[in-house]
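With one protein chain removed, the remaining protein chains of the complex are shown where they sit.
Then we have chain A:
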């Protein structure tokens, strides 16, 4: 599996570390909403298809990336820096860009 890092270009997956589900939203740190914290810690979409994920290019530029990966085919349809608009990668995908 290759992931095309926005900085380094296409690299083997061995250079990357999976950092988890990119959909979860952390509640405000002062929040006492236990359901929101429970959802943040435990609830996952687990889709059979496009999945919004966070990866780190730990064996390269060390940037955190927002990756849309198809969980059925491993096709990577979008990669963007995680810094900035965290919805950008999904929108990018929806607009049919690569």
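Criterion: contacts are C-beta pairs under 8 Å (C-beta built on N, C-alpha and C of every residue); 3 or more make two chains touch, one makes a residue touch a chain; residues count from 1.
The definition used in the following text is that contacts and distances are computed from a predicted model.
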| task | Choose one: "Cytochrome B oxidoreductase", "Sarcosine oxidase subunit gamma", "ABC-2 transporter permease" or "NADH dehydrogenase subunit E". The correct choice is the protein name in UniProt for the chain not shown. | result | "Sarcosine oxidase subunit gamma"
| message | Residue by residue, what part of chain A touches the chain that was omitted? | response | 6-9, 11-12, 15, 59-63, 81, 83
